[in-house]
Every structure is written in C-alpha cells, then in structure tokens.
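Excerpt of the complex: some chains, original placement.
Naming follows writing order (A, B and C), and every chain is counted from residue 1.
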Amino acid sequence: QQPTVYIPLISKGFQHQFWQAVKSGAEQAAKDYKVRVTFEGPESEAMVDKQIDMLAGALAKKPQAIAIAALDSKATIPLLRKAHAAKIPVIAFDSGVDSDIPLATASTDNRAAAALAADKLAALIGGEGEVAVVGHDQTSRTGIERVEGFVNRLKAAYPKVRVVTVQYGGGDHLKSTEVAKSILQGNPKLKALFGTNEGSAIGVVNAVREMKRSGVVVVGFDSGKQQKDAIASGAMAGAITQNPVGIGYRTVEAAVKALKGEALPKAIDTGYYWYDKTNLRDPKIAAVLYD
Amino acid sequence: MTRLPFSPAALQRLLAFAGLVVLMVVFSIASDNFLQTDNLVSILQATAVNGVLAIACTLVIVSGGIDLSVGCLMTFCAVVTGVVLTNWGMPLPLGILAAIACGAACGGLSGWLVAQLRVPPFIATLGMMMLLKGLALVISGSKPIYFLDTPGFEAIAQDSLLANVLPALPIPNSVLILFAVAIVASWLLSQTLFGRYAFALGSNEEAARLSGLQVKRWKVAVYAVGGAICGIAGLLIASRLNSAQPALGQGYELDAIAAVVIGGTSLVGGRGSVLGTLIGAFIMSVLANGLRILNVTQEWQTAVTGVIIVLAVYVDILRRGKD
Amino acid sequence: MNLLEARGLGKAFGGVTVLQGIDFDLQAGEVHALMGENGAGKSTLMKILAGVHAADTGEVLLDGKPVRPSSPREAQDLGIALIHQELQLMPDLSAAANVFIGRERRRTGWRLDHTRQLADTQVIFERLGLSLDPRRAVGTLSVAQQQMVEIAKALSLKARVLIMDEPTAALNPEEVEELFRVVRQLRAEGVGIIYISHKMDELRRIADRVTVLRDGRLIATQDMAGAEMDELIRLMVGRELQQTAHAAPDLSAAPVLLEARRLSRGRAVREASFTLRRGEILGLAGLMGAGRTELARLVFGADRRDGGDVLVNGKPADIRSPADAVRHGIAYLSEDRKGLGLATGLDVEANLLMPSLARFTGALGHIDRRAGQSAAQAFVQRLGIKTPSLGQTVARLSGGNQQKIALAKWLLRDCDILIVDEPTRGIDVGAKAEIHRLLRELAAAGKALIVISSELPELLGLAHRILVMCEGRISGELPAADATQEALMALATRRETEPA
C-alpha cells in the first residue's frame, strides 16, 4: 500500500555519485519510516533558477514536508516562506539557507573538512613546497568552501606551503584529468594536488599517472570505487569523505520527526572523515564510503 | 512570415498547435495537481526567462544568424545591474537602463563581428559567450551580488500587478513582461522595416544586398535588439533570484534555441514567428513541470522529454503538411 | 551628352581577365542591346555599372560626371537599376515585399504600410499584365512568375538607367509582349535601357543600337536598323553559323518507350496521357502555368501523383522518386537551374558527375576520380563549357555556362528518355544551335526526348510532334509539319469549356 506521507528532496544535482549516495540514504529512511520521497536536482550547480522551478513544482504537489539543498543561500527564501505559510515543514541538507525557516540542517562543514585535508596534505609533504587545487566548481557553495577552507588553512598554518594555482574541471573526470595534467606541466616543482570532489580527485590521479609524476602527493574528497582503489594502491594518499548516505537518511528522518511534532536540533552535523590506506577497511569508515 | 500574435489566423495557429494542447490534456488527466491556478502560474513563471531569451534568439535566427551567447549575456547584464545598484548604489532606473544598454552593446558587438569581420555567427557568438561568462565572474568576484539594498528590485519579476486588478489571477510581473516583450518583438518583426529586413537577410542575404539593403547595418541592429532583450532577461532572472548569479547562464542558449525551433522557426533563416517561439517555450516548461508532478524519476524525465520534443515537432509537421 | 558612358573598363577575377578596354555609351531614350556568347562578359560589365563589382581599370560617367557606385544601393541612388540574370529574390518574402525591398512603403518611421504596398505592387503588376497575388511568397512561384517579380521590382525603382540582363529567358511570347510594351513606354519617357538577350528576333524588335562583346572585348557598336543579323552573329561567335533544314523522320513503326496514362496532380495536371517513341522528339507547348513542368515532374517522380500510370518499354514502372525514374532510364533537366538543377556551391566536376557517380565507383565505394574527371572533361569540351577548370565553383560561371552544365550532367548519365525543360534558357545562339544539333543526334541514336520550351520557334524547329497543354490538360496535339505559331497558341488558350 502507498505511504500517504510524501517528502520531496530538492538537491543540488543528481548525476554525481555523491548525490546518488544521498538519494540512497533518503530512500533507506523512506523505507524505514514508511514515507514516500522523490529526489531531483538541476543539471549543474549553477542553475539556481532551475532549482527554484523544481521547488515550486514540488510545492505544487502539496507535500507533507520538503527538504532542500539550496544552491543559493537566499534565492529560495520566498518559496520557503510560502511553504512555511502552508505549514509544510522544511529541512535543509548539504547546504543551509540564510533563514530560520528550515527546522534543521543536515550537512557537512565543508570548510572544516577541507581544512583537515590541508593538514593531512601539509604533513605528507613535510610542511613545505608548491601545491595546487583542482576544484569542481568555482561558484557552488561546496566548491567555494572547500577551496577556501583548504587554502586558508594552508596560509594560516603552513607558511612554507604555497598554493600555486586553483583551476576547475567541473567535476568531469576527463576535463579534470586534462586540467591536472596542465597544472603538472606548468609547475614542474609541484609536490601535491588536492581534488575537491570525486571527479576532480580521479582526474588528479589520472594526471599523475599519465604524466608519470608518482612523487606528487594526491589528496582527494568523497569516495567512489576508483578513489578507494587509488588509496589502496597508494596512487592517492588519502581523502576526506562526508557521510552522504547519512545526510540523506538524517534529512528524511528529521522531516518525519518534524511531522510528528518532535523537537529538532537546528544543526545536524553528519560528520566528515579522513581516510587512507590505514583505515580504509575500518567498519566505521567503510560504512560512509560509497562505490 | 510572422503575424500579430492575436490576429484570427494566429489564434487558429495557437489552437492548432496540437503538441501543447495534447500535453496539457494528458497531464491534467494524469494528475489532479497539474491544472491548478498555482501550478499554471508556476509554469508561466518558469517560462519567463527562457521565453524572453528565446524571443531574442528568434530575431537573430530569422535573420539567418544564431546567438549562442544569450544565456551568458543575460547573466552578464544581471551582474552589471548588480554592480550598478548594489556596488555603486545607483537608483533602480539606472540599473534597468544599464542591463538593457549593456545587452544591446554586447549584442551589437556580436553583430559587428558577423557583419563587418565576416566571422560565422556560431563562432562570433560562441566567443562572445565565453568572453561574457569569464567577465561576469571577473566583475562579480565569482560571487553572487544580492539586491538587498535596492527595495523594489525583487518586485520587477516577483510582484503581481495583475493581482491588484484580478485577485484570482496572481500572475507575476515576469510573465507580463514576457508577454510584453513577445508583443513588441512580434510587432517589430511583422510591422516594421526592422522585421522586414531581418526576414530579407535570412531569406537571401545576397539578394538583399543586391537590392540595395545596407546589410551590415541591419545585421548589427538585429543582434543589438536581440542583446537588449537578453538584458531584459537578465533583469528578470536577477529579480527572481534577488541576486545576480555569475555562474549561471551557460546551457540556457540550448533551451532557448530549442524553443525557437520547436516553435517552427527555421534555423536556416527567413521564416519564423514569435508566437511559435512562445508556444515552443511553453511546451518545454509544461513538459518539465508535468513530468515532475507525475514523480517521474529524473533520468526518465530526461529521456521522455527528448522523445516528446521530437513527437511534438513531428505532430506539428504533420499538421502543417495538411494545410 | 551621353546619359551613361564607360571608358576603358577592365576587370579580372583571380587573374583571369574577363573584361578589357570597354568603351560603351548609352543615350537617354534608347534601348541599347548587348550581345555576346556565354561568358563573353556581359553580366560582369552590367554588374560594374550597377555597383555590384568594382572595375579594375577605367571609369564610368553619368551625365558626363564620373561616378563610382561601390554598392547596389549607391547605384540605385544614382538612378541605375539592374535586373539580374540570376534571380535575386527572397523566397520567403511575399511578392510585394520583394518588389519594394529597400524602399518599403511606410506610414511613419519604421512602420510598414502593408495596404499601400500591396496596392502599389498591384499597379505595377497590372502594368506588366501580370495576374498574381502580391501576397504570395515568391518561393512558391514558378520561375517565370519570379522573373516577372524581378522585373516589377526594377520598374518600381523608376530608374534613369535600366539594365535588363536576359529578362525574357524564362518568359513566353505573351509575357515578352507585355514587357516590350513597358520597355517602349519607358524609352519614350527618356529612360536609357541596356538590354541583354540571346534571342535575336527580340533584339531586332526592341533595340535601337547594339554592341557586341567577344571574350571580354568590345567588338562593335552599331545601329540596329540596317544591321544584318548574320553579321552580328558572326561578330559575336567569330565564325559563320550554318542553318540546316531537318525533315521529321517517320516514327510510326518505332517502339513506344514511354507512356503516360491519365497522370494527375491537383489542379496542375489533369489526366494527362501521351506516348513517346524511340527516336522521337516530343515538344510540349503551353503558356506559363499550363502545367508542363508539373507534368514532367510527375513522370520523373519528383512529385507525388494523385493518379495515373507511367509505362516504360510497355511495362508499368513504379516511379515514386527521381531515383526510381533514373533507374528506369528517365532523366529530367529542370527549368530552375539555380534552385533545382545545380548545386551551385559545388564545383563543375561534382555537378557533372552527380547523377552518374555510381558508374565511377568501385568496391568500397571508392570513386575512380581519373575516369570521372575524363568523362566530365569530355562533356566540358563537347558543350564548350567555359570554365577555368573542373574545380571551379559553379556559382562563379556565367549563366549560360551553368545551363550547359545542368544539361551536360544528364547527357553524361546517358538515359534513354530525356525530358528537358527550357533546355536553352540563357544560352547564346552559337551554343544553342550546338545543343539543338546534339538533341537531334540523341534522337537519331534511338533515345526519346521531351522538349518543353516557351520559345515556339525552338519547339517548331526541334520537335517531331508537339503536345499543347492548357490549365493542366493536354489540349491538343500537332505533327511538326502542321504546326504553326498560330495553331499552337490557339490550342494553348483552349479552355476546357470550349468545343474541342
């Protein structure tokens, strides 16, 4: 029998593995709590207006609750007000909104996560040398926060580490490969590269292999089979993972609780972890990684 | 050739546009949530930006050109308005003027590249697209510019003048602006020298030249008017988001051109109408909205949209073939 | 004083000299004819006068003052209008819009005055005796109608110098009469007219003076009155042309190669039936819009027919497309060489070989270029096509030479049944005689030909038997021996309601 409670999740994307993992978490929770969820997001993380159309479409379906990973911290507010007025509880996930309307926000602290990557990377290169970043998106929240978190931490704590360039491959595996190769070519003394999401990180791994620069330290973000394999084989030193399945699960869970009238914490920190060869098989880590 | 949007002949064409009607009927039957004022307003609103961009493209395409820069130009104009209003604190009318003037200037520049330097339109406007995309990021510092200090900016697209008169029809201004742009563009195309020459250029540029038309000048004019319309789209989207989002824009050109072609305008030039474009843009929004309301998964949404767009155009071809 | 004068004009395209030392003058109130073989440089000279091309050397004087129109617009402003040999129309626009392009009837500012423009177009059309809805898109008109629109357009300019580059190539005698009436009227009003045509009888009737060009040089200018036609032709082609008489062969025993039974398509073709025998040249006469082209296209499978059958060699041929027709040995030379006959953006070789490529194709689809080129070269020589090379883009050839290519591509294909629609449109007298000889040879060699022509003398001289069409029906048939212009015209205007 069809569950009567319907909760649409409007995400920032749907094609990235990361979002697929969030989706699977949400679907898991939907099963556990016997609610119905849908999951959709725009083509690219730049399409703020398309996301708003999706949000409007979701509201038209008169859902019981709604969850949103906002592409822009302000642009969705008018529609969220509408939801609020219609007494539809709103949960934010992945990225928050500059508003009190969301009852809770289930997200990763991307700045802190990237700062952790910076610490690990600095340690791996002995606290000095040239590094570069292959970002996934110049203007999306996660893209900006990860680059800033990483660069600022290096600036603040490791004066001898110099970020020579930050370039973007759109999270596309192939483009990121080409970007990383050019960076390696242009910076012969480069000691390390950071890729800010799965596609970027894989691109960096490919580039280092194709350019035969195995001395370059690679640090990644997110997971996926290739990233896990790269870490296992040593091609990548380690990576930060969020808990995407957890984000999806906790988001739906929070919505269900809100519907039951339970109190919610404003921030649900879903956590992030450093993983490398040593703890790859640690059950706690393995649980948050996706293929 | 084009006709005034609401002449009887055009009305018949509107009614006859089987694709849109069939889609609406199917979705209405499939879901109760579809045919509701709120949702219809959402569809109208979702069409505003793409519709306006598609109208800009219609002018250029009718004249035998193409404009790939419309999406990025829209964004660039939005960012320029943001700089003028938020960073420089100028009054609202100046911001509006800036968007439109900047659109016209950039469009005119594309037109000049095409007309004077003979760069193919695809390349001229592709180059312009990339230039504007880069510049939008540069002048905004890659961050959105918010219009929090400009009261009334949000109202441009989001308020509803109509709701004051007809409370039952809370159609937001963005939609009224879309219709206004459509009417003006349609008038331009069918009733003025500008439109006549746009069609002439698209139909046979060499003949137009040999007939004594100042081909270069009119080409620049067509692209400039198209650009100005993109400036209006920039205002619409900025007002809708209450911010200028510098990264947005690429990819919008494909939607806009698709709306034009779905609407029966030929990419070869010389033939087309604003009304058709409007219908094309609505087909796209109705499809997106309807499939979402039916909870079709996103990958199937994409696949089905592809099939239906082809079908809608095919049905229209059959219909016109019968005429 | 001369109305218009050219002094020492010269022009070369990519190193090839096309015009050299041309001294030419035009008086107010005269019709000055220009003659010359295909590719002699007539159109190029006119395009220089009309601001389309810039001359490399020499100068142009208008009213004795040097002018240098650098665009058609400037030439128009100076009062010089040109009717192009290749139609220069905008197919998507209405006839009225085409006539007034660049000089739209306006209300205020940029606003068009559709009503006035339609009315004014109507007036010009009436002056030309043309009954045509000015709202129709030009692309839907027949070539002849398009030609009339082009003429109307030039008339609307009210120019002082009117240049007509083969205006009658697509017209039939009636329309030519209408045009001449208008030309005489303009001459009386003091307009200077330059008139290019390959039709000698026309020149004799309309021209006051004549200038002959050969290979880019001006050979002679003389008064038309008292000029000997043979002499002019000799000046033009540089040798004598001999006329030979032809007797129609007896074909009653020859097998029927093609038979059409009650072919119909809408109102354009109504239950048309005919037979065509091996060795026969069948003429198809009729007024503009009579349906000759449509009938040919039906036989060729270019349009879908509503009813009727085509039999080839006595067997029903299921022809649904031109490809089917060609497979059954039927070729069709279109009357619209630029729009339908040629791919003008491709080179001479590609166009000549287009229908025959399969013959030069080996395994894997590889083309034997050498064989193809030598075949193409053979036809370039045989028809005297003036082109710098097989690689020349067809659009850059003179009109007459383009027409020869359109014909040659079918000769190269070597079909048994050849339908030619206005085969000598724009072809000079010398080449025309040559083509006529060629068509006769083909018939004598056992091919069967249908010739559609609006030039009755051409039909009379060529055909063994003539069918006449009127309003989509075949209204009569005459053996060549009995055919006269008068008899043909009578049939061509025989309406359905009149007694047969």
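Convention: a residue touches a chain if its C-beta (ideal position, glycine included) is under 8 Å from a C-beta of that chain, and two chains touch if they have at least 3 such contacts.
Since the structure is predicted, the reported quantities are computational estimates derived from the model, not experimental observations.
Student: Provide a label formula giving the number of copies of each chain type in the whole complex.
Tutor: A x1, B x2, C x1
Assume only the chains that are shown with their structure count from here on.
Student: By CA centroid distance, what chain is farthest from subunit C?
Tutor: In terms of C-alpha centroids, the chain at the greatest distance from subunit C is A.
Student: Which chain would you call central, comparing Cα centres to the global Cα centre?
Tutor: So the chain sitting closest to the middle is B.
Student: When the centre of a chain is set as the mean of its C-alpha atoms, what distance in Å lies between subunit A and subunit C?
Tutor: 70
Student: For subunit B versus subunit C, what separation do you get between their C-alpha means, in angstrom?
Tutor: Their C-alpha centroids are separated by 44 Å.
Student: How many angstrom lie between the CA centroids of subunit A and subunit B, rounded to a whole number?
Tutor: 33
Student: If a residue has to touch 2 or more other chains to count, which residues of subunit B qualify?
Tutor: Residues of subunit B never touch two or more of the other chains.
Student: Where does subunit C touch two or more other chains at once, residue-wise?
Tutor: Touching at least two other chains: none.
Student: Can you list the residues on subunit A that touch subunit B in the complex?
Tutor: 14, 38-41, 43-44, 46-49, 52-54, 56-58, 60-62, 72, 74-75, 78, 137-140, 144
Student: Considering the complex alone, what residue numbers of subunit B touch subunit A?
Tutor: These residues of subunit B touch subunit A: 33, 36, 38-39, 42, 45-46, 49, 137, 142-144, 146, 158, 237, 240-243, 245-251, 285, 288-289, 292-293, 295, 297-298, 301.
Student: Which subunit C residues qualify as touching subunit B in the complex?
Tutor: Subunit C residues touching subunit B: 52, 71-73, 75-76, 82, 84, 88-94, 97, 101-104, 106, 110-112, 114, 137, 153.
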